[in-house]
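The structure is given below, and queries will be raised subsequently.
FYI, not all chains are in this one, though none of them got moved.
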């Protein structure tokens, strides 16, 4: 078993990590870190648990430690659910100290030497780990995309065989994307909020890095353009998005591309049978009905119609956050980077 | 006072008509029609009233009549909130019998001789009333657009001074658009439904007719293209939409166009001071906070940013349905078509 830690283990994404790691076949929770206030206490006594399955006995009895290099020195991998204002510095320190950091924070996503990875889309970008090591880092930082970016990038991946230049995306994002306390009920109930801070910029830049080309030393961004309009809607989990792509191919050819899309990988515990699933019913995907496909790791695509337009939807705190990081760690482990 | 009737007065849009006409300075409710089941009974006894202000005493004591020409023979104008499967035939019979029909139903919207009017956008299209009369009709049919189309068309109207060819719109539509019983709670709560039957087609065709050119005998459709993606979200009232338009002008020039947009009309009782209002706060418009601007008759526009992208929102059962029809009737009255 690989020893792992979760940084920021009491928040919304942190709890997802603890839930997903509960009975993981490869990874064993060795450290759970949180703010000073919780340090020294049992995780089960300090966490305000909000997942719909209970935390494991092991997690509940783990003593929470502060978010320091010392706390995770026995971990091979740490999963970071830290807020960006903290993540940048701590993650770098841990990576320099020899620890593998799989981060959901945005701090290092756009760093030239840091891979921004979706295993089914750009696993080769993990090669940047070697670049980090060549520069003297003992561990590494690998990041996963923002929760809305990952849905878009996975929905575009099967279309890479076609030529396109112009992507428009209007999102309808779930409230869990803002964390447990991030969105007040008075703000979002019976309402749509047409603004999520920095979200459009993330979708417009991260997508190009993910779908860019790695030549062994650096990533060349993809050359298409993404124009995003991001909105919060009253949905608990699951980001839905309307997407236009200027591919020239027919609806049938696009559907075939979706139907035949397969992961280049196999045998990762958290990987779903279908990373991208094409739904043919006229009114799908829907977040409440489809967000748990593939245990929350499948991105659903539907309503492919001329234009070329379609709708994509994925679980924002599983595929879009904690699950993405754990899947990255699984890939890293099989690729012998530990 | 002008005698008016409401066809289908007990449904969601019918109730809005009754509410808006309650103390109208020009129009007096003379007839309220509904299905046979309710005929002969007092409106106040049969209506399942769901508006948030009570119906007027006069409406409550009006005897409901069946939806026939005979029932409305003393009306100068009737407002139609009929379902499309009934509206087509009845509205034509009434118009032939000399009655002015202001219809919210879709049945005749795309008929070549029937104007599809938004007073602030294409009042000249009312000239088609003369075409109807030239063909022997004593009354007339005038229609207003579908509830999502009207928000889009009003948001585009201030941009007509610029050249554009390509409009993309992703809607987030309210549940009241489906009527009182149209959307089940199990379908939409904690959910997004990315499909509304025939809605995209309506937006893509009606918009071009509204923004088309009338040469005295017929409408030539506008030449741009609309590509719509329509979604239902858990909001009671207010359709929000993300819009892209390929104008070449800068964000500032576009904002100036919105800020300077004025109605060509004046003195219509239901007309708002600002038919289109530009909001500068970064997270507006929002349906719950902005849908009642201008007593529900103002379309709010915000987040104008390069792309060119912006967000528009309007009240779907006031500006998007009953209010639209009443405003059309006000325009018709001032233009001496009665």
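Going by the order they are written in, the chains are A and B; count residues from 1 in each one.
The working rule: contacts are C-beta pairs under 8 Å (C-beta built on N, C-alpha and C of every residue); 3 or more make two chains touch, one makes a residue touch a chain.
Here the structure is a predicted model, which means the values were calculated and not measured.
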Homo-oligomer size of the whole complex, from 2 visible chains | 4
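Just so it is clear, only the chains that are shown with their structure count from here on.
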Can you give the whole-Å distance between the Cα centres of subunit A and subunit B?
-> 42
In the complex with subunit B, residue positions of subunit A that touch it | 168, 170, 172, 189-195, 227, 229, 231, 233-236, 238, 240, 242, 244, 282-289, 302-303, 307, 309, 311, 313
